[in-house]
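Only one protein chain is missing from this complex, and each of the others stays in its spot.
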Amino acid sequence: MSDALLTVENVTKVYSRGGLFGGGTFRAVDDVSFTLRADRAEIFTIVGESGSGKTTLSRMILNLVTPTEGAILFRGSDITHLQSRSARMRFMAAVQPIFQNPFEAFNPLSRVDRYLLTTARRFCGATTRAEAERMADNALRKVGLSFIEISRRFPHELSGGQLQRVAIARALIPGPSLIVADEPVSMVDASLRMAIVNLFRTLRDELGVSIIYITHDLATAYYISDRIIVMQKGKVVESGDARAVLENPKHPYSILLKSSVLSLDAVLEGELSE
Amino acid sequence: MLRIIRDLFRYNLEFALGSILTGIVVGLAALSFFSPYNPLDTYLLPPDVPPSWTYPFGTTSRGQDTFWTLTFAMRNTLLFGFSVAILSRILSLLIGLISGYVGGFTDRVLMSINDTFIVIPLFPLLVLFYFVMRDYMSWALLALVMAFLGWAYDARLIRSIMMSLKEREFTRTSIFSGMSMREIVLREHLPYVLPVVFSTTLNNINWSIGLEVTLSVLGFTNLDTPTVGTMIFWANQHSAMVSGVWWWILFPTLFVTITFIGLFLLAVSMNEYIDPRSRLGRMGGGIA
Amino acid sequence: MRSYALYVAKRLVQFVLVVFIGISLTFFITHLTPIDPVEQMIASMTAFGDTSPEAILRMREALRELYGVEGNLVDQYVTYWGRILTLDFGPSLSAFPTPVATLIARALPWTIGLLFTCTMLAWLLGNVLGGLAGYYRKSRTLKLLGVAAMGFHPIPYYIIAFVLLIVFGYIWPVLPISGGSAQNVSQAFSVEYAGSVLRHAILPALSIILVSIGGWFMGMRALVSNIISEDYVVYAELGGVPRKRILSFYVMRNALMPQITGLAMSLGAIFNGAIIVEQVFSYPGLGRLLIGAVYSADYSLVLGVTAISIIAVSASVFLIDILYPVFDPRVQLR
Partner (left out) sequence: MTVPMPQTETSPVLSVERLRAYYQMKYFGIDREVRAVDDITLHVNRNEIYGLAGESSSGKTSFIKTIAAANRPPLNVVGGSVKFSFLDRDIHHLDRDAVAAVRWKHLSYIMQGSMSVLNPVRRIKHSFFDFAFVHIGRPRPEFWDIVATHLKRLHLDPSILEAYPHELSGGMRQRVTIALATICRPEFIIADEPTTALDVVVQKSVLGMIRNVQREMQSSMLFVTHDMAVHANIADRLGIMYAGRLVEEAPTRAIFTTPRHPYTAHLIESLPRIGDSGLKKALGGSPPNLSAPPPGCRFHPRCPLAGEICRREVPALTSLAPGHRVACFAASPAVTAAASVESTEAAR
């Protein structure tokens, strides 16, 4: 199995929720396992409501949170054992995050190009500013922007959609093989949402980048994902091919989720279904 | 940076007033370098001369020119206040940073110790310290002790800012952009911390000058060095009020009050500048 | 209520920690200094008269035993705590043989009385006016009050007290400027005595209130101007709830809690102010006792007052901390 891109083996995360004298414990993620193939890029979606543990799981995959039990292997080696800085840098060059709120992901007091240029310098060894700008521009073009457009701008001077695209471009600079996107479009306007969702598709097809896509929106999940896992209160209740699972879910919770999705057929055909 | 200062000056009343008042006081202290008299010599001039053209602030019962003595007093007091503030910043920044960043158990331990220093009344301790040291007491030692006792309030402030910055999403973006922890603190977090450090420094200067004046007036410091506090002490010693030498009391009290208000206004204006939203507003942030 | 007991237990631990560190500080300060307090005492006592050598010898024995300077540092530390816990600070040297404890017992009510009334008055007044200033932004009088609050707040207690002393002492002598009550009035519980106590307390109280009220005023105004834009206030306004009711039950009620913690945190500083103001107006509280003791080199009295100050302040902070959950229903969960 060592050729798998990412292996999540029985990962559990327990938070203690008591004061000084201890208190109840809370299992945010409970015995989750799945693997991502290395040979073919795919979009692997984690679906669940708030409190289902999907964000904690994504934080563990990004090595921002250490699991209480189980292991996460990236290309065969356990990421929790990355001690040396160079090992961590190599990991980060291959696995990059996209966060939910672009306005929070960028420091409001510094210009956006600082993150692009630093990523270029630190991961791709760009020595001169021109070289770093060229790399940044190259990545920005992949998301439909250009360096001149966003250079020396503060985050609040760009729209949510533009800023999220800059975030994606920044993640693309080191040429990662895995992007972990936590609800990347929930804060973006509807008209721009499709542009970014389609972008993930092109990243998979043209750049061969695998994507872990975290969302509570089943409809977008259906549109974009290859494989899917449904999480409830930290546990995986159902998993498999995205279209198959969403078209006829087996687990009662997945069925409940699907029936709660607001469909348009009510207004297109009959009266409002209760 | 200058543009920001100019903006602040034009649009922020507290900053403008604060800098004028502080400017007056610092100017007065600077004049001490041009004083024709040596501050330690007494009985050079006719005593108890009311303010006049020759002696703008009059002369004291000890035959000194009130104006020139005040310039030395102001210089020493400001120097003392500044040095205590700088020393205590080192402690509050250190403890605030460590507690904010390390978090968990260390944070809880550091903060409970920190809270004790906030609660304990410091004046009796300083008096006890003077009483026990008496003639071994020097300005440097007093500054050290006050710095050691005066960092707690600001350490908690800096710690809470650190805690919130550590949780901000852009910290994680910086990590994944390859920035080292040191670089993140210096380039991403410092713009949020500096204004707080600056405004707490100003408040700390006020705090230490206030204590210096109080201790000196009671005679609990080295009474030979001219400071605002010792000046008022000698005025009381010669019961200036009773004998009508009002100017000996008025001018030191007046100018030290100007110092307090000036520094305080600067600190308040700095607080307003701290809030990034208002700074963004000033940079013409858009309206959604 | 179980979590409330947990909360009180935690605050008790903090209280014990404060007293422990505070008292240890006083121990280290007194015992790590180069000069030996007993020698210094003897030097100042025998500076004038021609006391005989054996008398000096006997006095040195008594003083050494009295200050527990026997044995190594650890033994001294233990005996020191023994004496602190039994509030036995030995006899006062300047007012020999009355024990320090009785002197303090006589002075403590004056300080606590002054401190408690002024702090409560300043806190309530400052919060109410600050809240109004934060909510009714346009009113001119509240803006002026704001400027006054800003003007007085940074000035230390000593300067304000000193200026008041001069104004009411020399320029417009209408108020008593020294002492706790008129000398010729008997100490009994008569209306006349109470009246005189009140009159004598006016200037010290005024000095403390003038300085501390500004802090509460500005703190509350800043809190209120943030709370105004909170969802529950906007929603109450949309609900047609009368503005007065919104101000008291929605805005000030939520701003109260940070101000309570603020009160607990600034009590130490206000205590300092009270001591200094007592000295300026020779008010018969702990402050005057402490500074008088320094002038008369009364070692045990200085030590006693410092220790009691620390215990008194941390006890009142503990009391405020326990009251906090009464105002904040969410704290029970912590």
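Structural remarks
In this document, chain identifiers A, B and C correspond to the written order of the chains, with residue numbering beginning at 1 in each.
In this text, contacts are C-beta pairs under 8 Å (C-beta built on N, C-alpha and C of every residue); 3 or more make two chains touch, one makes a residue touch a chain.
Values in this document were obtained by computation on a predicted structure and should not be read as measured data.
Note that of A:Ser16, A:Ser33 or A:Asn198, the residue touching the chain absent from this view is A:Asn198. Of the candidate positions C:Phe27, C:Tyr250, C:Phe271 or C:Tyr299, contact with the unshown chain belongs to C:Tyr250.
In the complete complex, the hidden chain is touched by one of B:Asp7, B:Asp48 or B:Glu183, namely B:Asp7. Looking at chain A, the residues touching the absent chain are 49-50, 159-162, 189-195, 197-198, 216-220, 222-224, 243, 246-247, 256-264, 266-268, 272, 274.
The missing chain lies against chain C, touching residues 230-232, 234-242, 245, 249-250, 253-254, 257, 327-330, 333.
The rule is short, and it goes like this: only the chains that are shown with their structure count from here on.
Across the structure, the highest number of inter-chain C-beta contacts is found for B-C. Centre to centre, using the average C-alpha position, chain A and chain B are separated by 49 Å.
Chain A and chain C have Cα centroids separated by 56 Å. Multi-chain contact residues, meaning those touching two or more other chains, occur in chain A at positions 20.
Looking at chain B, one finds that none of its residues touch two or more other chains. For chain C in complex with chain B, the touching residues are 14, 17-18, 21-22, 25-26, 29-30, 33-35, 37, 40, 150-151, 153-159, 162-163, 166, 169-170, 264-265, 267-269, 271-272, 275-276, 279, 290-291, 294, 297, 299, 302-303, 305-306, 309-310, 313-314, 317.
Residues of chain A touching chain B in their complex: 20, 62, 64, 85, 89, 92, 96-97, 99, 101, 104-110, 114-115, 118-119, 121-123, 154, 156-157, 167, 170-171. Taken in their complex, chain B has these residues touching chain A: 108, 168-170, 172-180, 187-188, 191-192, 276, 279-280, 283, 285-286.
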